[in-house]
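This structure is in structure tokens; I'll ask about it shortly.
Here the complex is missing a single protein chain, while all its other protein chains stay put.
Up next is subunit A:
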Amino acid sequence: MMQWKTNNLLFIHVTRIASFLILSFSIYLFFAGHNDPGGGFIGGLMTAAAVLLLYLTFDKRKIDEMLPINYVNLIPTGLLIGFGAGFIGMIFGFPYLTQFFDYFTLPWIGEVELATAVLFDLGIYLGVAAVALTIILTIAGDEE
């Protein structure tokens, strides 16, 4: 996407490792959100940052092949999940956007808290990541 691309070996190799570290950290952040710092918004932004790093280092075409995702379509998907999660409560007669949570004991993992808020947060996560990527890639892809 940029014309000043050079073959900076160090940059490329660091990116290869760093981007996946950042990506996994962003997913950790997303799940940690309910009890520790993190959550959908931050996780989404960090995912966007990781993907952006890839775009900055490698060719746009190459990343598009690797991640064949249309970020524009991801925005409404995230919004739909977020808005849709709000209806879960309505089915059971609670107001819109009522969230539920409970603790379950799963085999091997132990006691886990499962919350509908995670679904809602997933919507936020996808929406934020997709918006950030869409804006930046659209501006970057502008030819003029």
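Just so we're on the same page, a residue touches a chain if its C-beta (ideal position, glycine included) is under 8 Å from a C-beta of that chain, and two chains touch if they have at least 3 such contacts; residues count from 1.
Everything below uses one rule, namely that contacts and distances are computed from a predicted model.
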item	value
Among "Nonribosomal peptide synthetase MxaA", "Response regulator", "Na+/H+ antiporter subunit A" or "Glutamate transport system permease protein", the UniProt name of the subunit that does not appear here	"Na+/H+ antiporter subunit A"
Contact set of subunit A toward the excluded chain (per top definition)	2, 29, 32-42, 45-46, 48-49, 52, 56, 72, 75-76, 78-79, 82-83, 86, 90-91, 93-97, 99, 101-103, 113, 115, 117, 120-121, 123-124, 127-128, 130-132, 134-136, 138-140, 142, 144
